Structure formats: structure tokens, C-alpha cells
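As you look at this complex, bear in mind that one protein chain is not there, while each of the others sits in place.
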Amino acid sequence: MTLSKIREKNPLVHCITNYVVANFTANGLLAIGASPVMADEVEEVEEMVSIASALLINIGTLNTRTLESMIKAGKKANELNIPVVLDPVGVGATTFRQLAVAKILKEVDIQLIRCNPGELASLAGVTWQAKGVDSGEGEMDVQTVAQQVASKFDCLVIVTGESDYLTNGEKEHWISGGHVLMTQVTGTGCLLSAICAATLALEGDPVSNLFETLTDYKRVADIASEHLLLGSFQENVLNELHSISRGAVEWTL
Amino acid sequence: MTLSKIREKNPLVHCITNYVVANFTANGLLAIGASPVMADEVEEVEEMVSIASALLINIGTLNTRTLESMIKAGKKANELNIPVVLDPVGVGATTFRQLAVAKILKEVDIQLIRCNPGELASLAGVTWQAKGVDSGEGEMDVQTVAQQVASKFDCLVIVTGESDYLTNGEKEHWISGGHVLMTQVTGTGCLLSAICAATLALEGDPVSNLFETLTDYKRVADIASEHLLLGSFQENVLNELHSISRGAVEWTL
Partner (left out) sequence: MTLSKIREKNPLVHCITNYVVANFTANGLLAIGASPVMADEVEEVEEMVSIASALLINIGTLNTRTLESMIKAGKKANELNIPVVLDPVGVGATTFRQLAVAKILKEVDIQLIRCNPGELASLAGVTWQAKGVDSGEGEMDVQTVAQQVASKFDCLVIVTGESDYLTNGEKEHWISGGHVLMTQVTGTGCLLSAICAATLALEGDPVSNLFETLTDYKRVADIASEHLLLGSFQENVLNELHSISRGAVEWTL
């Protein structure tokens, strides 16, 4: 199980992420035995990412200052073969976000994009009715579009939703399960992106490892949903990540 | 009940708020079925607010960069008839905050100011012993001063405290109930301002709608106070917002 392997390896994950989910992301990484470090000052990000095992770039509360940091950190990570995950939060919502993501994808080799269907549509130029940072609604064959995006940017793509879809442009997996409450707590997608970054720090085939991580995350959602109210559910997500990564008994559908 | 109506309508609330309460605010809005989006980059706020149903301006951790964003977003919201709520956190504490709020009130039409008595005093130029971002102590007739402020800035005013006071300068409501613990968890006032922004996105008379929201929020505090320790109380506020907006049975005093 990847979450237990992450606990064993204790990778340092450098997160340049938004201030809404920074605490939840840090605790979620700690819950699976990874080490988070949040740092976004232009002058230090190259040095910080150099000691990390993975880099997360999340544009949730992006500004011009942190965009520069993201690109600097990303380029340095590329030089050092440190995997980079991009979470293009709400990329369809504004021109600024679209240009920022285009710039990041042009200047940095991204190993994995983790997004929702609305963000995927924006990346692919598909018409879509997004709503802020929510996924929104539209008609799109997620499978086809995700494969196109994966091929175009030569990276892995994970599109999360009722069922998650994972592809490298050729191989693919669907992961079902989980619970709708997962979409109603802020930061659960952002945290998943961070956990995927930690997963890419592991040995072995990235696609298989990410498949295991996504499966575990659905399991976390499922168990956490014994609490159906939002506050307790959020707490329980951290509890179950902690529990599963410490080897809680296997979960069966 | 407004909270259920918010859940039905699912308004997007653009929050330019402080980093202390961003997560709690996002989860609180999600708990009642609204969609939060936090974005404070000058280059994107006009576009972001254009797709929103309401704008929240909260000066809790204001800086010169985000002040510019607040004003840009506010002006755009005015153009598009999107309601704007101002939470003048700790406005009495520094000259910078006083000037910032004066500038916002001059350049942006605010539909609602949600504040505590200390902040009201500062807005009205009444002598008051504020204490940082806490309300502090002093002698003031909240009713009279709030009506003056409402008239001066042609807006609704909500002053929260042991009893909440709501006025548009003419009509007025007092809302009692709740629990003192509500003042001892960071961000409960900030979250209320965000929920009031979501409320202003509803059809119908704003004063009546806000009165219902304030009544519901008192009810949330009351139910949440079955947990008298701060950590559990914070969690329970989210749980009860979730529960009430999903139509939990009516609460009786």
C-alpha cells in the first residue's frame, strides 16, 4: 500500500499552495508520515525544493509574486529530477489563472496534473460551465480529453470526481467508491494532490502507485463518512489517513 | 429559512479575507451549500467577482496589495449589482486600517457592514477602548450609532454581540440567544459576514433575510455549545451549519 510506504520513506514535500488549505494539507501529509514544508519566497524556493523529494504547485490563491516562485521552484525541481505535481485550481475562472497555468506548463516539466472535470476542460480548451473553483457542469468525455491533455503535456493526469480517472495517455484506470462529502470539505482535492506528490517520491511504477493512492483515498472518504456532518467529516479524513497509513486492516467494498 | 435557501441556490461567494480564517470560512460556506472562492490577486479579482453572486471584503490581515484588490473587486461588483459585505476587522486598532476602511467606503458602495461594537465605534468616531481585533469596552448606544452609520453609508449594519442588532437606518431587529463561546473561537464573526454575503444573494427583502440568518446563527451557537471546549465547539459550528441548512428540525428556545 502506497500510504504505508510513504510513512516508511517520510518524503519531504515542498508545497507552494494556497492559504485556504495550507493547514489541512500539512496535517494530511503528516497523517501519512510525509513531511510538509510550505515556502513561497522567490529568494528561497530553489534551495528549499533542492532538499525535497517532491514539489506541489497549487494555484488556489496565486498572485504574481508566488507565480514567479512556482516557476523558479519548478525549474529547479526539473534540473534535479524531483517530481512536480500541478493542481490548477479554478484555472477556468480567470484569464490570469489561464495564463499562469500556460506559463507553468511551458516552463516547467510537470509529472502529474491533478484536477477536476472543469479544470480539465479549461486545460483542453473544451467549452464548460465552470463556477469559480468548483468543477461546474458540461458535456465532455473525460477519458478522451484527459488522454489528450496527458499526451500534449507529456504527463500523468488524474481527474477526480464521482469516479476518479488516471491516465498517462495510454494506460488508464478508473477508481470508484468514496463519498460525495469529500467534495464538500475544502481542500480535500488539494490534499490529494499533495499526497500524489508524496506518492511520486516512491520507488516503482508511478501509474501503479498513484492507482493505489487513489484507491486508498476513496477508502478514507468511505470510512470518514460514518460522520455525515462537515466538521466531523473533515477531522475524520485526517484520522483515517493516519489510521490507514499505519496499516489499518484492509477495507473491502 | 435562509440557510436552506442558500443551499438550494448555491451562490458563489468571492471572499477577499484574512488567512487566519480562510479555511473556516470556506468550510462554513460549504456547510450551508454555498460555494466559496478565495482570490486576492489584483489582476484577477474583477474577473472573479464577475462570476460571483456576492463579494466579501474582510480586512483581518490586510496589506497594501490586497487593499487594492478589495477596491477593484468592489467597484466591479457595484457595476454588476453584486452585493458587497464589509467586515472591518479591528478597524480601530491602527491608522492604516482606518484609512483603508475609509477608502473602501468612499470608493465602493457597501450593502452591509458586519462588525462588533468596537469596530462600530471606530466607524462612527465614537471614543472606545478597543483591544486589537477584539471588541473591547466602552459606553455607546449601539442602536443609535448603528443607525447613524447605516444612514451615513447608506447600507445595512449588523453589530454582533450578546444580542445582535440589525438595521438599515430605519427598520431594526434585535436577535438574542447564542452562546459566549462563539466569541472565543477565531473566525466565527468573519464566517457570519461571509454567510451574510451569501444571504444577500437570495431573492426577497434583505432585512428579513438577514434577520433569519442571524437567528439561525444564534441557534447554531446554542446547539454547538453542547461541547463546551473550544476545539470541539469549532467543529460543531460547522456540523450544525451543515445540519440546519439541510433542514434539521426547528429549534425552540
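The chains carry the letters A and B, assigned in the order they are written, with residues numbered from 1 in each.
In this text, a residue touches a chain if its C-beta (ideal position, glycine included) is under 8 Å from a C-beta of that chain, and two chains touch if they have at least 3 such contacts.
Model, not experiment: these values are computed from the prediction.
Engineer: Which of these, A:8, A:44 or A:107, touches the one chain of the complex that we don't see?
Structural biologist: Checking each option in A:8, A:44 or A:107, the one touching the absent chain turns out to be A:44.
Engineer: Which one touches the absent chain: B:61, B:163 or B:225?
Structural biologist: Candidates B:61, B:163 or B:225; residue touching the omitted chain: B:61.
Engineer: Which candidate, A:4, A:23, A:98 or A:151, sits in contact with the chain we can't see?
Structural biologist: Only one listed residue reaches the unshown chain, and that is A:23.
Engineer: What residue numbers in chain A mark contact with the hidden partner chain?
Structural biologist: Residues of chain A in contact with the hidden chain: 12, 14, 19, 22-23, 26-27, 30-31, 35-44, 47-48, 51-52, 65, 234-243.
Engineer: Even though one chain is hidden, which residues of chain B still touch it in the full complex?
Structural biologist: Interface residues of chain B facing the absent chain: 18-21, 23-24, 60-64, 90, 93-97, 131-134, 184-187, 229-232, 234-235.
Keep this in mind: only the chains that are shown with their structure count from here on.
Engineer: Give the rotation angle, in degrees and rounded to the nearest 5, that superposes the C-alpha atoms of chain A onto those of its identical copy chain B.
Structural biologist: Rounded to 5 degrees, the superposing rotation is 120 degrees.
Engineer: As a quick test, compute the distance in whole Å between the mean CA positions of chain A and chain B.
Structural biologist: Chain A and chain B have C-alpha centres separated by 32 Å.
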